[in-house]
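Of the protein chains in this complex, one is absent; all others appear in place.
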């Protein structure tokens, strides 16, 4: 009878050979090894999100040199809030992109959910929490319906969500009714999402410290467990360097925010969403299965993954994140209007994911790309606003900068391709 | 030394066995066999574009029963002209979709090229042919630039064309200049593209007859050559049935058009573009290579195909078709305005290709899907307009009908998948 | 909040030099030509005239309410002391107006009456515009009113201003003309308008169409071709006095447009801005009336009457005001029409 | 040595469009038995395996599992019964690393979180057993060699506790040493009482480990042979449908033409 299970199914042959490969270029210990490894990565293009960060730095430097107020604490603080709405939607889009699919309805869904909240809370005087929940559930339902059509009926996601884009926009107009724009009360939970800024110095620094410590703790624990189990682990130097880099960024950001008003609640929530969902994607079975589907659907199906369920759930997550983003956008203008969810929102949200490094073809990406991409797009917009050019010129420059931001990344990848890692 | 070349490279083994496979279910001769084959195809979902045609018929029936003027000769004739602008752009989009890529700039490019023509011809009094050529060359150049960034630099097509979408729109505003909308003179070649309608009965019937005869001639010739060479050919009955079906559609259309004003030049040009580019895709090396790239890029590269060149040329074709479509759209409103190329044009053009049956994932599709898709979208719009509902309702219904139109197709494909042809 | 932004420079203001006054100009969109063609240059010119050292920051929201609110943030960041604000969405801009007000920045509602604590308002009345269009259409249709119905093609359903034009037009048309079909046109798209008109003509039947209401000139372009294709020649309205609209009026394919003499409006706005920037109060001649905005604030206002533009007054309005030169209007294609109208 | 029948096919047919890929197939697999499924290219072997694994649904016929008739709609269903499969086209997720692929759908978790350390450790043991060298278990399988990928796919099938293992040409891309290890593995699986279906074109391997040899030809059964009572020539002629075929001709030439 077969014995086994996860723990002992394979009859191990006595003559097993060790799998260490002499051709693997093991990194030397110490700083020198670290630098060598870094040089190797640069030349072979394995830089992860470094090129985008580089592009971002260039964008900031250029706009900062053109107009000093761009790099002012006030503008950066505003920027950190302005990106949240689009960024939240982009997180959801990243999930869908990981499947290799697309969701064209996120703009309309964000508008619809903002309208649901505003009309329930303001027009009908429904309790704010109930209204909030209704908006989120509304978003989730939309995603569920779209997911069902995609996964169960087999309509291409592009068409389902394109139809949704129209349909939910119509529903939003219907919900808002003839009077159109509904202003929020300014005292409800959604309005406060945007207006709350923790002014005490301690808040921003505290958040930065917590983040850095969490990272350090997790890294050290992981390295310990790995050493104990005898599998390769990250060297101490590596952990130290990463922690220091993170600390510099975090405390610099906290310092800047404190220079103006403090830590915006919106930014804090955005970061929490990113970290939590990143964890879901990288550290849970669910996330693993999402990546698998993006890599090879047939392979995932044969591995016994419930493909329909993953697809439906991902579309539900995406629409729910669109709802969250929509609430932030409504908070930003303190109202739900007929233009909510329209304009460039859809393209910006998708572009944020793609620019941040998530592949359109599925199976490669991270929620952090939503942050990076939203920052790139937000910075260009903010810089353009400060410049005050005519729209014709502004469009052209925005297009050019967008392209340039990704060229850096593409060139890095080309090296990588030449190095055979395509 | 190796002998050979395409004609005799392989040393044929004397003991070659015949490749006829007893498991291949050969169709019986005659009408009965034909019906049996048809039944088999229906049950296994190999219906090609039949489901979309079916959806179109349902849409027409429903709108026709709601309002009799929908099926009037006047409305159908108008419809046949209204779809041309979007349809032309959709043809270009089909090319890009065949590569498994997307072009988000087609809307802006169509507006830009219309503006180039109008400003050159009307504002600067340039000869109309020179202006026309400039507009088309402008479109081609745009495609060339985008193609270079995509193929040579390696920026994802999504990002290049998204940047283009902004940039070319800015350029269009710049070209139109401060005064904005430029009216066409009404006597130039572009204006006449839309206003010319061949009123003689003979025109429409003649065009239908030429089309049917060409099809019949080509089919018969091909069957002859195949029989002569001893490879399987289409049976006579098959050819006869197809020709009759085509003739019915063609003459019915001609009859309807003649009921109103006659054969619109725009429709004629559209059909010619479709037929010619379909021929390019299916009967030339170039077309074969486009399909190959959409199927397996690495495979195509290893087969010695110049991948960059194909990619660049496809993007050039797409933008040029966008320019053509832009001129038709300008002809429709007899002017180039700042809204040209905006609104839903981009989504409609892409959706037309996808609804018509071209895969978003590359390697499967045809220029005919541009016609079918544009017809579906145009019919929905036209039907909605005749109904005259409020926009909120109209959006929702449009979304629902769009979805329903593709559900038919998706269900057919699901059968196919179950039958293992996915 | 008394220490408004003008405070710092008001000391030197008495000397005539207004220091480095910063004024933010926030316009809503680019799809209609007037904003970048007229409003922006005219306002900038007038401000420079009144306060040569003033610095003007220009923003265009591209029809996006959210963008506009981030632009208000940017303006506050850059230290603008007065905002001339043409709201994308007069209602939802309220929070930004409040924000500016709280920061001691003065807000002039330009063209559209924004909600919130606005300091001054100069405009043409959107509702009035619709009314004038409606009246002109009723007059042009005349005694054919009983013979058929009209087609109404309104602006974008997602544009709050379109709703105001629509309401104004209805107040003039309802009861006088029969409305056969009515549409809201997404994005004010001329091609859409063209298809809507074609469909409506088919549905109503060509001979039964006695007139078409078009909310602006852009859509009128598309409607005019649809009418021509159906062989109809009926009254057609418009708005904005765009060059192509003027040409169509000359050619007879469009009946009227609404000309908003931008110069008076921009001049008033510039004067208001400079005055407020200098920390002074507005002269009553600049704000003869008061209006109440959507959020209940009393706003000192200056309302300028829009003009109905027809073939007869082209010369005395858009040409006389320097909006277009005769050469611009009378391209070779329109030479005959110009002669007939006495323009050339 | 062999136990009772775990898996049996009764009259299974499968059609793809105009191609009748399988016609009335009968097959039985007993516990502790290695059934070799052989046949020409395109004979329908992989289609049969996929029908059992739930990738394709048979058009006709029934599948019996431990005597009961079962329906297998999806690959999950087969896995739940205890059928593990190595597909000819491997079907790995190129973007995931070796560990990710090995444990896909059966991740080891600690408090609902993936236990990467445990999985990595077990991956190394598994791969060592099959004596394959892979530079690192953390590189995406896209960058593995053909044989390395094949070993990953084989190792995949051993995670979980299957009752029947189906191997579709498992040694096609393997080196001599790895092939030997896989054959050893097949024997160990049999000795543990599992049923094994082995597809191979290599007659030497088939004769080395199979208890029973089932031949498919053009989508139909073409004989079931007991290993003890047959020989390679008989099987080859059942596969090719003729005693005179390219193989025998080649062998004949080889003998007479040898210098």
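Note that the chains take the letters A, B, C and D in the order they are written out, and that residue 1 is the start of every chain.
Just so we're on the same page, a residue touches a chain if its C-beta (ideal position, glycine included) is under 8 Å from a C-beta of that chain, and two chains touch if they have at least 3 such contacts.
Keep in mind that this is a model prediction, so the values were computed, not measured.
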item	value
Among D:5, D:57, D:202 or D:221, residue touching the chain not depicted	D:202
Residue ranges of chain B at the interface with the undisplayed chain	1-6, 9-13, 15-21, 23-24, 222, 225-226, 229-232, 283-285, 288-289, 291-292, 294-296, 298-306, 363-364, 420-421
Where the missing chain touches chain D, by residue	16-19, 39-43, 46-47, 88-89, 131-136, 139, 143-148, 150-151, 169, 172-181, 183-184, 201-204, 208, 218, 236, 239-240, 245-247, 249-250, 254
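The definition used in the following text is that only the chains that are shown with their structure count from here on.
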item	value
Pair joined by more contacting C-beta pairs (A-D or A-C)	A-D
CA centroid of chain A to CA centroid of chain C, Å	40
CA centroid of chain A to CA centroid of chain B, Å	36
Per-residue overlap in chain A, given as positions that touch at least 2 other chains	173, 391-392, 394
Shared-contact residues (touching 2 or more other chains) in chain D	none
